[in-house]
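All protein chains of the complex are present and in place, except for one that has been dropped.
Per-chain residue numbering starts at 1, and chain names A, B and C are given in the order in which the chains are listed.
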Amino acid sequence: MSAAAARDEAERERRALERTWAVPGGFLGWFKVSDHRTIGKRYIVTAFVFFILAGIQAALMRLQLAIPENTVLGPDRYNQLFTVHGMTMMFLFAVPVMEAMGIYLVPLMIGTRNIAFPRLNSYSYYVYLFGGIMLYAALFTNTGPDTGWFSYVPLAGPDFSPGKRVDMFAQLITFTEVAALAVAVELVVTIFKLRAPGMSLNRMPLFVWAMLATAFMVIFAMPAVVSSSTFLLLDRLVGTHFYNPAEGGDALLWQHLFWFFGHPEVYIIFVPALGIVSSIIVTFTQRPAFGYTALVLALIATGFVSFSLWVHHMFATGLPLLGLSFFTAASMIIAIPSGVQIFCWIAALWRGRPRFQTPLLFVVGFIVIFVLGGLSGVTLASVPLDLQVHDTYYVVAHFHYVLIGGAVFPLIGGIYYWFPKMTGRLLNEPLGRWNFWTLFVGFNITFFPMHIVGLQGMPRRVYTYPANMGWTTSNLISTFGALFLVAGGVMLIANVIRSARSGALAGDNPWGADTLEWSTSSPPPVYNFLELPVVEGRHALWERSADPPVVTGVRSDKREVLVTDVMDAEPVHLSDMPIPTIWPFISAVVTAGFFVTSIFTPWALVYWAVPIFVALTGWFWPKQGEEGDTLEDKQAIPAESAA
Amino acid sequence: MNRPAANVDVAALPDHAFGHHGMIWWGTVSFMVIEGTMFITVLVTYYYLRLRVPFWPPSVADPSLTWGTVNTLILLVSCIPNHLAKKAAEDYDLGRVRLWLVVAMAFGLAFLVVRAFEFASLAVWWDTNAYGSVVWTLMGLHTTHLATDFLDTGVLTVLMFTRHGRELRRFVDISENGLYWYFVVASWIPIYLTVYFAPRWL
Amino acid sequence: MIIRSLTLLVLAVVAIGCSGLQAPLNPAGPSARSIAWLTWTFFTICGVVYAVTLSALIWAVMRRRRDEDDSPRTSRRLGTVVGAATAVTVMTLVVLTISSIVAGRGLTTPSGAGAVVIDAIGHQWWWEFNYQDVAPSDWVNSPNELHLPAGVPVVIRALSRDVIHSFWVPNLQGKRDLIPGILTYLWLQADQPGEYRGQCAEFCGPQHAHMAFRVVVQPVGEFQEWLRQQRQSAASPASAEAQHGQDVFMQSTCRTCHTIRGTEAGSRVGPELTHVGSRRSIAAEALPNDRTSLTTWIRNAQLVKPGSRMPPNPLSETDLKAVVAYIQGLR
Partner (left out) sequence: MIRALIVLLCVTLAASACDREKRPFAQPANTTVEKPDPYRDNAYGISEGKRLFTQYNCSGCHANGGGGIGPALMDDEWRYGYEAADVFATIAGGRPNGMPAFRDKVTEDQMWQLAAYVLSMSGQARLDVLPGRSDHLRSRTAENLTPATDRRQTGHK
């Protein structure tokens, strides 16, 4: 047929897809949306809002600690602040924002049209949102948890924490874990079953590998903390004795369960960042990934080993030393995969022709900071050394080096890298450089002195300190550095807001990157790809033939996606993505209602059982306009293709 | 315009697939892994607390075996109608699917009722001591699974009696629901042994 | 940037070296010394590793690019280098692990015989130190002030009455949590007479920041003398004012919580005051032990330690003055 006809054909196809995948409009539509781009963006924005709130709390704490015996905040307020700061950073910022990057990017990177179980996806977002709202409603009504993000019993138990503050902690965990687990399931299934034909496992982008490892860690780590926080809630609400030594309970049980989750948690935050770093390095050196297999194995190894480290948070509890030595060894071992990755990245930078734009700056900054944090981590793995610096500011310095340096720097780099894809506009480059240097300098001024003051014997979680301890200078310097961090944060926000409106247009692939998300327009259309791609190599866009092959025969009049098999991504069957509906939102509302009510009465389960059942049924009941093939059609389908 | 031969044409593929070929299976299995991990953490808690005290159960009587054993049998037997429903779904036999789902529902009702008697026969309250707390939590957690799976199956059963029951996809749902039922039964075995025999043997 | 960090590090070392009474790297006993030694070993090795890695990074970033960079040979070479680096990492970690375990073994067992056993009991938010003896009448209870004989191994029996605290005297030994329901032991020894500061290192509630204690290391003779003196019952009031103070103490809220051996005040809710006058500081190191501090503390402790268990006391100024006089007399 003629070229013109073909063009009309393509145009008709495009229109049809527009109609089919259209984002529901109107006020209600806002709550119905279930496509991974919208939900992903909402997740990212919400997470950054919480990041800002936690940052403000940190600034307040630095203000209080600037000088000894300061009285800006009393102990009551200070303890609420440092607790909510930690909880927000861990549960409402770091984990959600990393999963959000996965929600937005993974389907685009593997060449499909939506994430698996999109309704579960929007449900998880609202559950997460309501959880966050609950925590901050609590904080502003003087009910902010005040026993630390680790809330050790018995301090957090019914006998020593009156009121509902700690219950807010326990329930926030439930909220965020439900959300996180849901996303983990979506990511696993998406990555295993929705990859474009040709993208066998060994051709998966490193970011996707990282998200896969993370999803598995979430799945195995988070149930432990759901259990332990439920025990805590039960102890406080219905008088169970899990943590009451006098009735056969045990205070250390909490620590074991909490850290069995808590240590993988930091790798859950850190591993996606590794994926971001790898993507940025590949793109900005314009070279294939150096040591792809090594990097993948390192990710997996990190995931496994991270489950055998939890006791190194408990060295001071007096457990038998022999056992402790095992955990020392394990904690040392985890340094190996991290080392391998650092070496590979340095090698990649050595070999390639690096273009020093903002994203790569953040990656280099990441290496500088993270290696130091990793090394202080190695010192903490040693039992005797840990016995001295455990619960001092040395540890505070360490985990800010690994979490801000190891996760937030790559994340911001990733924002600078993918912002054009998400909005169609580039972030301002000069401002970006300023942003990087302010954050980098500010970070080191703030957190490096904490190593020192920690080694001078300053404990963590103190709302003030005496003047004669020689801690004053370091603390003053830290507070001074915090100003830079605030400035850096403001720059980032300013840059995002300005560029989103008036930034330079990006085009499909501004960085000349290799992964599939850059093959579609920026921002991507509602259907992600006009024609589902077929992948020909590990670096999809760099290794594709002149006239790249595509998938044909996917219907455009219904939300159909191609399901492929786990190993080699061979097409298996087609699947209809559910259409947008309000029910996931309603389900999230009743879930939230249930969680919040159960802070106050055990009867919550009874009150909310029926609403929950109704909401879930409404969710799963087949909707108008998503009918699939029926028994009648089956007769029509030839046998061999039906099998 | 003419495409290179490498194009992948998928027009003829079915709109659903059973087992690990389909997405639903992976979703179900993921949730089974999550809940399984949760069961394990509570079981670990049980044995951890056991190690904290010299005698087990501490200062209360052993739970009586009767109702727990009865329920175990009911659960095991319930696998038969569940299996038949699953099989019927896999060869798209709507009639048999309906039949066996209803039978499975009957079993579900049975073990929910018996479960009530089980709680009564535990001989300890959740706020008596840590042993009581963990036993009630184990039982409560599993009962929640029984109840949700029962209701879930109920909804599916109703669904299969409507016009939606003729959609091929639903048969996949039935099959995966059967898988989840197996999980609920399987997860009961360690809990049964723990709750009823750990006090006697340990 | 890196240079700045490194210089800071050097400054840090100096700072740590000279700063004093609560610093792990200023050891005054065998355990703390072996840990400090281990710490410096770790810091040296890790410092070298950091320097090497960063120089590699800088080189990788700065170096002039060549055409043969893209040749497979280069990649192979780099592969070898990465492999080698990994091997070195592994060996370094093995060394560190072994040295850590070796250093750790020394911390758990007393080096010499004749260990003194002291109970360290954590309360929200103060410390109770019990020196047990054959005759209960000879037991000594010294709140917030831990006296140790120099050069003698001491065993600390660590317990808690309420929440988890952590016993930590950095100059002498690493920390050990006090966990309700669990009894743990910690061995420590101080070489020379001197004073050190210990502090609770596990978050334990509103006043965690003000839960410190004084460690007074004395020559064995002095220590015995101190024990003997502490065994005495309280000194009887010396002046009329002190006498009035005692009466007020006994008739007011004070005796409801405090013990003064030799009087009818015998409650164990708060710290024992039998020899409070002899202590260096009050309120778990929050205030010096002088007239003004005592007055402030008794009038309204909440202004010093908001949330502490010591209630504000409705005493007339004269009564207050008298009580302070009486308390100060309890040497």
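One rule holds for everything that comes next: a contact is a pair of C-beta atoms (placed from the backbone, for glycine too) under 8 Å apart; a residue touches a chain by one contact, two chains touch by 3 or more.
The model shown is predicted, which means the values in this text are computed figures rather than measured ones.
Here is the thing to keep in mind: the chain we left out touches A, B, C in the whole complex. Between the chain not shown and the residues C:S99, C:Q132, C:T184 or C:S252, the one that touches is C:S252. Among A:V238, A:V441 or A:L483, only A:V238 touches the chain left out of the display.
In the complete complex, the residue from A:A138, A:V305 or A:I445 that touches the missing chain is A:A138. One of A:D159, A:E429, A:D568 or A:E627 touches the chain omitted from the figure, and that residue is A:D159.
Subunit C meets the missing chain through residues 180, 206, 251-253, 255-257, 269, 299-300, 302-303, 306-307, 311-314. Within the complete assembly, residues 74, 76, 137-138, 140-143, 154, 157-160, 162-165, 235-241, 244-247, 600-601 of subunit A touch the chain that is not shown.
Listed by residue number, the positions of subunit B touching the unshown chain are 127-129.
Operating definition for what follows: only the chains that are shown with their structure count from here on.
Averaging Cα coordinates per chain places subunit A and subunit C 38 Å apart.
Centre-to-centre, using mean CA coordinates, subunit A is 30 Å away from subunit B. The geometric centre of subunit B is 52 Å away from that of subunit C, both derived from CA atoms. Across the assembly, subunit C contributes no residue in contact with two or more other chains.
Looking at subunit A, residues 250 sit in touch with two or more other chains. Those residues of subunit A that touch subunit B in the complex are listed here as 3, 6, 116-117, 181, 184-185, 188-189, 192-194, 197, 219-220, 222-224, 226-228, 230-231, 234-235, 238-242, 244, 247-250, 253, 256-257, 260, 534, 536, 545, 547, 549-554, 560, 562-563, 565-566, 571-576, 613, 617, 620-622, 627-634, 637, 641-642. On the side of subunit A, the complex with subunit C involves touching residues 74-76, 79, 147-148, 152, 154-155, 160, 245-246, 250-252, 287, 290-291, 294, 316-318, 321, 324-325, 328-329, 332-333, 335-336, 339-340, 342-344, 346-347, 349-354, 364, 367-368, 371-372, 375-376, 378-379, 381-392, 440-441, 444, 448-449, 451-452, 455-457, 459-466, 469-470. Within the complex formed with subunit A, the residues of subunit C that make contact are 1-2, 4-5, 8, 12, 15-16, 19-20, 22-25, 32, 34-35, 38-39, 42-43, 46, 49-50, 53-54, 56-57, 59-61, 63, 65, 69-70, 74-75, 78-79, 81-82, 85-86, 89-90, 93, 96-97, 100-101, 103-105, 107-108, 124, 158, 162-164, 166, 168, 170, 173-177, 179-182, 184-186, 197, 199-209, 285, 306-307.
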